[in-house]
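Please find one structure pasted underneath; my questions will follow.
A single protein chain has been omitted; all remaining protein chains appear in their positions.
Going by the order they are written in, the chains are A, B and C; count residues from 1 in each one.
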Amino acid sequence: MRHEIRFSGYGGQGIILSAVILGRAAALYDNKYAVQTQVYGPEARGGASMGQVVIDDEPILYPEVARPDIYVIMSQQGFEKYGARAGEDAVMLIDADLVRSRPGCRCYEIPATSEAKGALGREIVANIVMIGALVTATGVVSREAIERAVLDSVPKGTEELNLKALKRGFELGERA
Amino acid sequence: MKLVIDESRCKGCNLCVLVCPYGIFREGTELNSRGIVAPVLDRPERCTNCRLQALYGRMLCGVCHMICPDQAISWVEEKPFEPHRVEVEF
Amino acid sequence: MIAPDWFRGDRLPHIYCTGCGNGTIINCTLAAVEEMGWKRDETVFVSGIGCSSRAPGYILTDSLHTTHGRALAFATGVKMARPEFNVVVFTGDGDLAAIGGNHFIHACRRNVDMTVVCMNNHIYGMTGGQGSPTTPPGAISSTTPYGASEPAFDLAELAVAAGANYVARWTSYHVKELTKAITVGMQTPGLAFIEARTQCPTNYGRHNKLRTVPAMIEHLRSHAILVAKRDRLVAEGEPIPEGAFTVGELVRRNQPAMGVRR
Partner (left out) sequence: MSRTEFMQGNAACAEGALAAGCRFFGGYPITPSTEIAETMARRLPKAGGVFISMEDEIASIAAVIGAAWTGARAMTATSGPGFSLMMENIGYAAMTETPCVIVNIQRGGPSTGQPTRAAQGDMLQCRFGSHGDYSTIAITPNSVQEMFDLTVKAFDLADRFRVPTFLMSDEIVGHMRERVTIPDAVDIQRPRPLAEGSLPFAAGEDKIPGFAPFGSGRAVHVTGLTHDERGYPDTTDPEAHDKLVRRLVAKVESARRDIADYEIVNPGAETVFVTYGPPSRTVEQVMRDHPDDSIGHLRLRIVWPFPEFALKEFPNAKVFLMPELNMGQVVREVQRHVDQPVVSIPKIGGELHTPAELVRVLEAHR
């Protein structure tokens, strides 16, 4: 089953890293296939940043994302540029504190940034909370795979914090 | 040691005539087989390098050899070795 | 005396015009190489395009005759890949300062450990005598028929400013001094730049009232003033003679260098 997952937010939230971690989880630890792409260029710096992942059980031939079925949106501008045209059958996870608009599709509101700032004490792990929620809300990769991919990708010394953020995300995603 | 001009290389620029402190090189007058007027040597035994290189174990003066753009000037050993009569000029 | 085994005897006589000073500068460079005791199979000559750049073709070592202006970039690759090689670059004023100007300043900045000998004849010789970045103001060339109107580059001062560890300037008349300067340059770690002003009787002298080779040599000799003399004139507030250029060592220093033999 082919899934196309699109992440968007503003620069500095770790949007691209989120896409890489998800792709890594699928390709290295879930025995699936994954292609990760992203938007480059000056417009990606100040404005909305966007990364995408295609995950499939079969080898991925056409590598581009045509019609995402899963969205993770972490800024209003990101929503407007990359989320507003989501199809009706898509699923969207939204950082409820940062995005005012709501899509026409199924939408889960995840308070990732306030959780990261509050309970976890570091705003920087909001993207990891979001990834955790994504995994339990959609099952696109396994919990074990995403745990290993997160551990691969985060700076030394922050593993515990990031695992805590991921677990918190799992809970938020289960509840959603 | 003997000073020689390799006429197969000389292009006749006469830089050697200009720089030799002993006036050993003179502008030539005759075209050689390559169509070049090569300089001629005037009493080359006056060349300090010819006389004293073996004694000092290094090149002396040698300005003609260095400036010759066509690598045409060199010294060859003379065999059998014959000491030259030295004329001291004041 | 330069040992004949440094020359590709089968390639001589070379293509240079009668009275061209490039052959002299090759002699001085090879005399310096002998002084250094370098081995032939560890020495690489690199050049770009132009009269000067034909020089490596007459020397019996590995040699790289490259594209116009780019000799220093090729030489950087050779030296950085094999720092144990002795790398000497032959270049000319057009090759080095016009098309290759950017490579020149960056090679000096990197201070790559090699010796750069520039045969500066103030003209594009091989293409028939067009004005170059070192053609003196007023000089006649085929592209400056009313006299060069642009200021000229001082290549040696440019190399000093750009960071070369050793910079000297002599002429094809000053064979002993030039040889000594190239030798010191070879001994100095980092980039050594030696500007050798030379005569181009065919394409420069002919159009600039220097019809004979001796006239050109005399012009070089009489317009060269030692760096120390220039400094004294400046200190005394005396004018520098018109058309004069400094000769001697302009800088010798020990700034960090790249590609130094390990």
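Observations on the model:
In this text, a contact is a pair of C-beta atoms (placed from the backbone, for glycine too) under 8 Å apart; a residue touches a chain by one contact, two chains touch by 3 or more.
This is a predicted model, so every value here is computed, not measured.
The missing chain, though absent from the view, touches A, C when the full complex is examined. Residue in contact with the omitted chain (choice from C:Arg70, C:Lys176 or C:Lys229): C:Arg70. Among the residues A:Glu64, A:Glu144 or A:Glu174, only A:Glu64 touches the chain that is left out of the figure. Listed by residue number, the positions of chain C touching the unshown chain are 8, 11, 40-42, 44, 46, 56-57, 60-67, 70, 73-82, 85, 102-103, 106.
Chain A residues in contact with the hidden partner, per the touch definition given at the top, are 20, 23-24, 27-28, 33-41, 60-64, 66.
In the analysis below, only the chains that are shown with their structure count from here on.
With each centre defined as the average position of its C-alpha atoms, the distance from chain B to chain C rounds to 27 Å. For the pair chain A and chain B, the distance between C-alpha centroids works out to 86 Å.
Within the complex formed with chain C, the residues of chain B that make contact are 8-9, 11-15, 18-19, 59, 62-63, 65-72, 74-75. Interface of chain C with chain B (complex): residues 1-2, 4, 7, 12-14, 16-24, 26-28, 31, 172-173, 175-176, 179, 213-214, 217.
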